[in-house]
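Yeah, one chain of the complex is gone here, protein chain that is, but the others are all in their spots.
Labels run A, B and C following the written order; every chain starts at residue 1.
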């Protein structure tokens, strides 16, 4: 009876008195008078959406999401449940970071610009390439953008984009959509025991190739051993070498610049974001040769009128709001806040922590594979390669049945073949790994 | 292998190199050289406390607290589970609020001082008294401080502190400790059907009384009907009238100033703090007559050197760090951050929201009492009074057994007599109340 | 106060591989070293706290960026997005994430009702990605109908830049459409632009001048008559909630900017989300997968993923920005019908009130949730810089170009009359100032006017390119 706003938006602050004054000032009796909508298209129905109190709304969402099972996820393939230091949430959630807009007024956005500049610098160090933008949506869209970059910068009349046959469906499909408006064609080349089948790729690559794509680690968790050869092949055929990876892998694996990569894409949210049903952060780094063709926003250092260092969005003439249909991409809203979180997580780990985390991904995966391999009816890892963080397991029983049994006992794994399961150690505690091995023994026999 | 700080404090930022430079600068080889502790009292043992990663520590605490049962609490008696708007957590957790010290340098503490000034003003409006301090620890200690105030300001040689016989044990015991160093004696007067037994109190009150204490609402949830009479009695006997209440009750119940209260105490954390195992916020308001005798910190308005309004801790000569053994209290660290939360919660409700919340406490308690009264073997409420938020239920079965049965089915209630249970509606959803009535029917028959 | 770069606080090089480091990998598979800042938690907490203090956010004051709908972001939506139950991997089995699927399903449903659309995908991670889905769906639809020859997308001159860029990314030729004298679609020009090659017309309504396209029914007919589709750019939907729906106006496909209309925070540039709604005819072409009910038990409905029959595939690796979608769902569930309608009512009232209080000329009306004033003889960009000195965020400037020195202003419903008065005072103070004052602005901000030319001419895009100072 005493509550105001009971029938309006709780976030509109108008008192009745203020509303009257404002309506008076604009010469209207009610807000309805201000709308200039022809009667024919006026909506006089209801959405039938009930208003709720804040508490009820929280309860509703909690109740809905409570239907998600609480499983230990041994899942990877691009998204990982690494532990995120508490620092990241506390600082990234400061409302100045969370609620600000794109930095079109850099004078009142220095803090965010600097954080993004630091994010770009992190990627420059990780990739060895000179330029990193301050985010794409995710790995799949970054890959798509790499292809349109290849199309723009190609010297040849080529139109073939070569990707591994084992490519995540979301990446492949997104890539297809990104090149649908061009003459590019996506073609798969074979893999061999988890790595690039170099002979087959050599066979497949000709001057029609404008882009070669490889991943390290690969989708099956193997560490790619042929990167330099792929790089050489790209040079020989004047194709762009695009490498897929992520910041943790890049902390220890071969530096992209050292193997001739022209572009690095991937999902950088492996640092900074919990598993969020596929929400990501598209990593995009490239050589300074392609500076004017880079998609997405770039933060640059400059000076203010007192000659102090200051940061600003730069080279905006590449972007849609200036260049419109001749822009390097249509991206506008991006994943800046996720990039902030990634930078914070990386800063929190430091170089020692990042290398540690990466190396533990190798040793813990190795350990788990050995333990699984000891089980009856199980071979792990399937591929005779070094593995990073995850690997494929061959099981005698049908893989879907095993995965289903594991799920009932609290574990989620990937089914990647009729008799193949993929498991990942990232973020899983030693105690849960022990429990997983025990459970696996029971369900796999 | 790459981690630094593995064996030290993770919050000490020293690199090995910096540490060396610093040791050089102070002419020591190791930190041990800087300690001047006689060998006889040096500790060379171990605490046997393992260091843990942040993640492991979080897991440990989560695991320990996970042993708490998830019950719907129909508990009150000073602590309530009112819903706290999300705003409060988000803003009070800003580290400037959370991590700052007492405002001894007001020039860099204006924000906190203003928030505390607003908290004081809230209490001034709620109580009608002119002065509120910016926190005591909780209701019990505020009551103790009121008694020492009574002792300091008494005009007579009196030494009797009269409190209701039904007083929470924690309040009574704390009060006893606070007056242990004085000649004051705590005595109980009887209550009658949940309210002050006025005749008995009149009988008990004489010129030896220095303080009369009453509560509204009372510990049994009744609204006190005799406040003016108690006030008159205090005046007649030159005793201090101390009233116990809380901000939500004060939103609608009789204004303390209107019934002659000299001091208002209570727990203000009913707004702003979730039930926290008794952690509180001592409300302390009094008349300007006792300005120089108030315990605790006071924030006052003043001007800065440019004549702009500014806030500062004031009248500090009352306090221990200046006045030492002649201070009005020994309190130093207080509950400032809780006061901030309380002020935020009150601001979030606004006067309409506060009155609403209070009135719903009355009507929802009435409704629940009626529904319980309809059950076989149950009488509710026991007292023929108006109730605020909670009430006592008489049950034919032994109360402890009923409470235990309720607990097994997910509800916590107070046992307040062999056949008496007390229940509270604050913060409990309608759905849970319905479920409680159903459950009560089953266990009470 | 200047905050050094992390790299000015520390740079530590860690060697990898080599002889005695115990690296688990052979040297030929690893890099040689990694050089990054190694700092402690207290140092990082101060760094990022300090950086945050040099940012103007929605909690700092009014943020009237036209076309950006910078609403207050309710705090509680952060809490629900942070629920541990929300943290699920995208490869989880459908059976094990019924909560996630239910929320997505309900949000699809909410958005369909709000926009008057028959089917919704939540996959696009931003508005531009939503546009791209719309364009790809249109292409697939035409192709499916044997009309793959349609190669033109018509875009009004005053449209958002993303419309042009998206159409181009989709492989279309962009046909630009001038406005009429009233600032709306010129029907004659439209007639001239339309042809059998028209794939779609992209339109926002109200348009970027805040004007409702009164001829929308006729426009829809004209587009449909030549076999084209009508695309609704949802950037300005906050003007219409509960009063008009794109679906009812004849739009075939639309995107929603949940980070505008539904108050999810903009995060300094993102993440947002750009769900797309379509009419029944286009539903088979939507991205895969979508969510539908599949019966379930008596007590609880269950949900499953499915691929539309003629799906265009995916435009994101998974299902878009899940955490953002949770916040949008919570916002809509909180406001309900009445709250949503009130949001639009107050947004339009606020725009009209603010315009009535400022001295700058507003050439086009009646506008709705936003208006475009003209800075006249002043440089709109300079006006914006000077407004910063008055402690408020300026409007969008120099766009749409139909208004000279445009000040495109959208206060949203969350501003009080007092705040609007303060904002108007800032406008009016700047209006009275001379050019040198404006050109020297800002001078009360963390950085003074920043040299854009220098930034672009010699790009320094990482700390590796700077002469670092030791902190």
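Simple rule for what comes next: contacts are C-beta pairs under 8 Å (C-beta built on N, C-alpha and C of every residue); 3 or more make two chains touch, one makes a residue touch a chain.
Everything numeric in this text was worked out from a predicted model, so none of it was measured.
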Identified contact with the non-displayed chain, of B:54, B:187 or B:232: B:54
Sole residue of B:220, B:297 or B:371 that reaches the chain not shown, by the stated touch rule: B:297
Touch list for chain C against the chain that is not drawn: 1, 9, 40-43, 45-46, 49-50, 53, 58-61, 72, 74-75, 391, 414-416, 418, 471
Where the unshown chain meets chain A, residue by residue: 1-2, 4-5, 10-13, 15, 85-87, 89-91, 95
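In this text, only the chains that are shown with their structure count from here on.
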Centre-of-Cα separation between chain B and chain A, whole angstrom: 47
Chain centre separation in whole Å, for chain C relative to chain A (CA means): 19
Geometric centre distance via CA averages, chain C-chain B, whole Å: 46
Multi-partner residues of chain C (each touching 2 or more other chains): 12, 14, 38-39, 41, 45, 49, 74, 76, 78-79
Chain B, residues touching no fewer than two other chains: 1-2, 4, 85-86, 90, 95
